[in-house]
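Right, chain A next:
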Amino acid sequence: MRLQYPPNVRIIEVPCTGKVDVMHLLMAFEYGADGVIVVGCLEGDCHYSAGNLYAKKRVNRVKEILDKVGVGGERLAMYNLSSGMGGRFAEIVREITEKIMELGPSPIRVATGKATGPIAEVTT
Partner candidate 1 sequence: MSVTTPSKLQKMIDSGNFAVTSEVGPPRSADGAVIEHKGKLIKDYVDAINVTDNQTSVCRVCSLACCIRLKLMGLEACLQMVTRDRNRIALQSDILGAASFGINNILCLTGDHQHFGDHAKCANVFDLDSVQLIQTVKMMRDEGKLLGGHEFAVRPQMYIGAAANPFAGPNVAMRVSRLAKKVAAGVQFIQTQCIYNMDTFKEFMKLMVDRGLHEKVAILAGITPLRNVGMAKYMQKRVPGIDVPDDIVRRIGGVPKEKQAEEGLTLAVEQIQELKEVEGVRGFHIMAIEWEEKVGEIVERGGLYPRPQLA
Partner candidate 2 sequence: MIKAVPKPLEEILDQVKDFTKVLIAGCDGCVTVCEAGGLKEVKVLASALRLYFTQAGKQAQIDETSLTRQCEKEYLAQLSDKMDIYDAVVSLACGCGVQYMAEMYNNKIIYPGVDTCFLGVNEERGLYVERCQACGRCILAETGGICPIARCSKRMLNGPCGGSDKGKCEINKDIPCGWELIYERLKTLGQLDRFEKPVDPKDWSTSRDGGPRTIVREDLRI
């Protein structure tokens, strides 16, 4: 489809978003990610029945933690897409990158002096 999306995004593939753990998300921020999105299958379409629903709950829990520790829950989001929605995926990545750009570098990178340009991480 030759869809374009920003190059500062790193994609980490997992078999199912049900595999994404609270710790994976927290570690991404500890390592300096400016933003993370978790992209799962459409709700009701999980091959493992509820993996994306578990992921949603974990994402919400981590958002809460990020708010409380001063990193900001708005740097983490979850989306549900089907494999046929490549166009929408590219659009979301563009949108989220813009949003993270507006938010600026993560307070973690600012504090550790590693802030150069934004890094966004995508888990699919």
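Selection rule: all candidates are chains of the complex that A comes from, given by their letters.
Observations
Basically, a contact is a pair of C-beta atoms (placed from the backbone, for glycine too) under 8 Å apart; a residue touches a chain by one contact, two chains touch by 3 or more; residues count from 1.
Not measured: the values here are computed from a predicted model.
Here chain A appears alone, and the candidate among 1 or 2 that touches it in the complex is 2.
Interface of chain A with candidate 2 (complex): residues 22-23, 26-27, 29-30, 65-66, 68-71, 107-108, 110-112.
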